[in-house]
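Structure below; questions to follow.
A single protein chain has been omitted from the complex, and every remaining protein chain is retained in its original position.
Presenting subunit A:
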Amino acid sequence: MTPRISEPVRKKRVWIGFIVLFALINPWYFAADAGSTLIMGIPLWALIILAASLGLSIFITWTIQTQWRTDSDERYDSGKEGGAGKENGDEHGRGARRDGEA
């Protein structure tokens, strides 16, 4: 069973993914004259950087969807509608704060 709470910052695979992708979005691995290879008027190296950037966006999507899970939504009623007539924000956990300070 998957653990109930999961944070990206505690996942090794997330760190590895980010480090690898960060390395790939820095253009250190091209020859100095790589700009002479063009595809539809765009240097090939720039397209590779863009592809790596898209890879980062996709990895971020994967991380958000699978590695980030807390029970906030179950604990705090997330379906509430605009606060017409609400006296103060106390219903949603403000009580916990006040207890802590007392």
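Just so we're on the same page, contacts are C-beta pairs under 8 Å (C-beta built on N, C-alpha and C of every residue); 3 or more make two chains touch, one makes a residue touch a chain; residues count from 1.
Just so it is clear, contacts and distances are computed from a predicted model.
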Between "Sodium/panthothenate symporter", "Membrane protein", "Deoxyribose-phosphate aldolase" or "AmmeMemoRadiSam system radical SAM enzyme", which matches the UniProt record of the unshown chain?
"Sodium/panthothenate symporter"
In terms of residues, what is the contact footprint of the unshown chain on subunit A?
5, 7-9, 14, 18, 22, 25-28, 30, 32-36, 38, 40-43, 45-46, 49-50, 52-54, 56-57, 60-61, 63-65, 68, 70-73, 75-76, 78-89, 92-94, 96-97, 100
